[in-house]
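Encoded as structure tokens, here's the structure I'll be asking about.
Yeah, one chain of the complex is gone here, protein chain that is, but the others are all in their spots.
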Amino acid sequence: MNEALAATWSPGRGLSAWLREVRHTEIGKRFVVTAFLFFAAGGIEALLMRLQLSRPASGTVGPDLYNRLFTTHGSTMMFLFAVPVMQGVGTFTVPLMLGARNLAFPRLSAYSYYVYVVGGLLLYAGFSLRAGPDAGWFAYTPLSGPAFSPGKRMDVWAQMITFTELSALATAVNLIVTIFKLRAPGMSITRMPLLVWAFLVVAFMIVFAMPAVVVASSCLALDRLVGTHFFNHAEGGDHLLWQHMFWFFAHPEVYIIFLPGLGMISAILPAFTRRRVLGYDVVVLATVTTGFVAFGVWVHHMFAAGLPQLGDSYFTASSLIITIPTGLQIFCWLATLWRAPLRFATPLLFVLGFFVTFVVGGLTGVMLAAVPLDLQVHDTMFVVAHLHYVLIGGAVFPLLGGVYYWFPKATGRMLNERAGKVSFWLTLIGFNATFFPLHMLGLHGMPRRVYTYLPGSGWHHLNLFSTVCAGVLGLGILITFVNVVASRARGRRAEANPWEADSLEWAVPSPPPPYNFAEIPTVGSRAPLWEEPSSRGVVTGLATDQREVVVTTLLDAAPDHRTILAGPSIWPLFAAAVTGVGFIVSMFTPWGLPMAVALGVPVMVGWFWPKGKPTPLHAEQPGTKAA
Amino acid sequence: MMPASGYALAPAGPQAARLAHVFWVFFAVALVVYLVVVALLLLGVLRPGAAAVDEPARLRLVAVGGVLTAFTLIGLLVVSVRGGHELNPMRGAKDVLTVQVIGRQWWWELHYPGTAPDQEVVTANELHVPVGRPVLLQLVSRDVIHSFWVPELHGKRDLIPGHDSTTYIQADRPGVFRGQCAEFCGTQHAQMGFLVIAEPEDSFQRWLAVQRRPAPPQQELGAQARRGQQLFQRGTCVMCHRVAGTQAGATMGPDLTHVASRTTLAAGSLPNVREHLRRWVADAQSVKPGSHMPPTPLSATDQDDLVTYLEALR
Amino acid sequence: MSTPANTPPAPRSLDASGLPSHAFGHRAPLWWGVLLMVAIEATTMALLLVSYLYLRGNEDAWRPLRLSWRILELAVVQMALLVASVGPTMASVRAARAGRLRATRSWLLVATVLGALMLALRCLEIRWLPFRWDTDARGSVFWMTFGLHTAHMVTGVLENGMILALLYAGRVEEKHFGDVEAGALLWYFCVLEWVPALALLYFDPLLWPT
Partner (left out) sequence: MRRPCLALLAGATVAMTTGTMACKHETHDVRPSSEVSQAGSGVVLSTLFAGGVPSAIAGTLQTSQENAFAMNEGKRLFDAYNCSGCHAHGGGAIGPALMDAKWIYGSAPENVYDTIVEGRPNGMPSFRGKIPDFQVAQLVAYVRSMSGLAGGFWAPGRNDSMQVKPGENTVSTQAPVRAPGAPPP
């Protein structure tokens, strides 16, 4: 039976099969690997910047290159690493955790990956041609506008935004529909794993936050190319419209990056504490609350813009309130860890590293929420320290823990534990030593994004110390990279459930076969694998010659009907190519978009036109009268 | 010599004092919370006991933690909003000095309004303020968004084209406070600093009177300075700079009528001494690459004459 | 961990071969997918209308422009066509749910023709509009919203056109009737989103004099 399933679900071998791939395990791995390559590129840019800042008035990097470096570093880390890597982890783990054989729209996930790669290549093609963006990762107008950013530099940034957000939206739709409709029978809403809850909330945040930046970057591109006046105050436009539109997207974005990190912690902790996460309802409600409140705090980025004080006070309140749900989640994890029989493997170390690091970032976040305090530290190195503490501490630490936790499942090989521990300690110490001094630098008046500073400014020693420790941080992360590459071929073989974890993805062999589950399991509790095996049921009667899965109802996951999932197809690649050509040409001439539509229609027809043998129309509905 | 950068927690004015106070309150609360969390973490992790997990008791503790967090945040909200209100008690204050601050790409233009148009003082990069008197700054931007920030006097306020805004500062003790543009504004954002020079009322009035006088007429200049003035008016300088009392009246660059009275050059980047003045005039791009001041290649003697003339503009 | 009483006990093993092979409405994954795409496009349109109101609040630079009656009448006619196309679309969905192929495709043809007619009138309107996108901020937001809705309309008409081609020429399967309903969802959105946009963009100075 497994051979028939394998023959049905595997795309075959060779380059054409690789390009037609639609299995979520493969596309998830590609997302994560590509995102970590961009993480390496962003890391190199960060080290170059730190090198330039290590000495006052140093000539290592000129102002123009430095401005391109920090903009490309910010854009790479936010748009080409953080969100896509979470998309990758979600694409890989969610179907496995739900007991599904693939995402609801397999070809859409392939399209999402290819559009993301086009966006990444566009940004780095621009950067390598000295046409990289140079007005900051949030590109305030008028500096990023037509009058003060000549050439195509900021157009490269605006189109890259459109690609990466298109990719995130496609993955979000895919995840939501998969979570709603393809759960294993019996996995009701209250039995879903907490990581799946995190991805569900994140996906809805993507659906409602990303359009804001797509509109903003399109308005900026139109202002620069055809001369519209969205951000021209002399003709009725307004520069604060850009700031409002961008931050309405960007604050939910940082929660889109951060919430999967929390979800991963809730997935890792049970395996190493032998206990289920305490307060399942509290963590779920906290995740959902964070998802909603994240849309109501964006003006705390604009306290220095001189908006009316009453509005600022409201946003101070909402920015303070948003820490409560996260605080509750942390208290629940502390309660779960409390005097538990712990196994100090690398994933758990990274989770403990999260507590020590992220809480510092959360507390400086509370400080930044207060208007009087923010007026002193806004746009200084203090904010740079805060954002790295919450993003590296809050998302990259759990992510590295997740890499060590799910690597065996993805590749069938264990990562080396000793290298993992060395990498953890180097990363933890290197990170804190690099970024904690920046708090003091910010209070001493060092602004953000300065390519140099005067010898008499008194910032020299802390900057030098921070640069040296940045090397330590880089080394720590490099060790994990080497560990991954080395263990890919020579790591210890991993069995199906190396960590004795509780969720469904550990029920399939590592690496999972093309069809994931030989029989789709039925679920009776929140920790299916910790029940005794005898009580676990399975779904039988699904065709093995077609990619057939069972669709379940939304709340109780009762079996509802069968459906055929799409198979390998080349059309997502062509659609991504057409989207890429269309938007890149529209950087130069407005006729790019009509051209994209003209090219797009045949591709869409090719994508949707039914292929393969049709099932006759009235096969199983004799009841309906012949039309 | 050049003053070190301002330290936000060493206030020299009422506003910065209020901000520093709010900072220390938040910092104290944050430190306590961090120590509690780390203590809970260590106690929980380093003492593995086989204690049975009584779920409801732990959940009640989590709830208590949540309530405590909520009350702490409400307290911090009150401190923050109260701190915010005292920032502009100057509304009703009398004898407020008004100065217009115009953010330009990579330097600061300052206008001290006078009783009559010809009494208006136009200077750059060094804001002289009387000690103890509130100063109302009208912030205007001519090109991109800048941000006016003197850590020791007040928080920062953005200069956004199309949104003229105001802020108050007041220095309670004489001294030189260094400020910096805090919003990324292009190639030379890093070297767009300025100085706030707080001085007693009488020396401030003396400074203002000196600034109101035009440049010394040709007769009073030495021979070398007179040759320098010729070079100034026949060369590229006259296209951008203004020297009141001479034909040079362009306003694209800083006003040089009293350039020698300023302690720094190039928006707080160089001390105003002869060899730096020479280096800045001859090849500005070596100091601030990308700034709008082009290099002025002259022979050595011409450079001496020009620098002598500029140093005569007291 | 006590399993909350309200969730059903786990079915031991289950034979799925008896389940139907397709479903309509919120039971079908495709319906949810289109609904989420509609949510994305609705957020985009809402953001544009909010930015129109935001820029409108900037009195000193905002110049309200009274559109000529000719354009307002054309806009109302287009809206009427859109509303008129809702009826046939609902009829085709009812027919699709009942599995009646001929009725489905004929009603869908009527709806698609009405949509195409509305797009033709829109090309006429483009020539009559007195301002361009680079005239001022009002023109920019107007043309951006106008363009976004036109893009939605073109997508809707093309999608319905492709479904029609499938129903007339292709080998029709059960699940294609589900596609008709998904396409209808997008069409309802195209009609619904233009109501606030029409009121705000065309009738702004008329109904709400600043």
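Labels for the chains are A, B and C, by order of writing; each one numbers its residues from 1.
Here is the rule we go by: a residue touches a chain if its C-beta (ideal position, glycine included) is under 8 Å from a C-beta of that chain, and two chains touch if they have at least 3 such contacts.
Just so it is clear, the structure is predicted and the values come from calculations on it, not from any experiment.
Trainee: Please work out which displayed chains the absent chain touches and list them by label.
Mentor: Over the full assembly, the chain not pictured touches A, B, C.
Trainee: Check each of B:Pro56, B:Pro117, B:Pro217 or B:Pro297 against the chain that is not shown and name the one that touches it.
Mentor: B:Pro297
Trainee: Sort through A:His24, A:Arg107 or A:His233 and give me the one touching the missing partner chain.
Mentor: With A:His24, A:Arg107 or A:His233 as choices, the missing chain is touched by A:His233.
Trainee: Pick from A:Arg224, A:His388 or A:Lys409: which residue touches the chain that isn't shown?
Mentor: A:Arg224
Trainee: Considering the whole complex rather than only what is displayed, give the residues of subunit A touching the chain that is not shown.
Mentor: Counting over the whole complex, subunit A touches the hidden chain at residues 13-15, 17-18, 33-34, 37-38, 40-41, 44-45, 62-65, 68, 121, 124-125, 127-132, 142, 145-148, 150-153, 223-227, 229, 232-235, 588-589.
Trainee: For review purposes, identify every residue of subunit B that touches the missing chain, sorted by number.
Mentor: Residue positions of subunit B that touch the missing chain: 143, 161, 187, 234-236, 238-240, 252, 282-283, 285-286, 289-290, 292, 294-297, 299.
Trainee: Using the touch rule from the top, list residues of subunit C that touch the missing partner.
Mentor: Counting only subunit C, the missing chain is touched by 134-136.
The rule is simple: only the chains that are shown with their structure count from here on.
Trainee: Considering only mean CA positions as chain centres, point out the chain farthest from subunit A.
Mentor: B
Trainee: Name the chain with the Cα centroid closest to the overall protein Cα centroid.
Mentor: A
Trainee: At what distance in angstrom does the C-alpha mean of subunit C lie from that of subunit B?
Mentor: 52
Trainee: Roughly how far is subunit A from subunit C, going centre to centre by Cα mean, in whole Å?
Mentor: Their C-alpha centroids are separated by 30 Å.
Trainee: Which bits of subunit C are touching subunit A when the two form their complex?
Mentor: Where subunit C meets subunit A, its residues are 1, 3-4, 7-23, 26-29, 32-33, 36-37, 39-41, 43-44, 47-48, 51, 54-55, 58, 61-63, 98-103, 133-134, 136-141, 143-144, 154, 158, 162, 166, 170-176.
Trainee: Could you please specify the touching residues of subunit A with respect to subunit C in the complex?
Mentor: Where subunit A meets subunit C, its residues are 104-105, 108, 169, 172-173, 176-177, 180-182, 185-186, 188, 190-191, 207-208, 210-212, 214-215, 218-219, 222-223, 226-230, 232-238, 241, 244-245, 248, 276, 522-527, 535, 537-542, 550-551, 553-554, 556, 558-564, 597, 601, 604-605, 608-610, 614-615, 617-618, 620-621, 624, 627.
Trainee: Given the complex with subunit B, which residues does subunit A contribute to the contact?
Mentor: Subunit A residues touching subunit B: 62-64, 67, 135-136, 140, 142-143, 147-148, 233-234, 238-240, 275, 278-279, 282, 304-306, 309, 312-313, 316-317, 320-321, 323-324, 327-328, 330-332, 334-335, 337-342, 352, 355-356, 359-360, 363-364, 366-367, 369-380, 443-454, 456-459.
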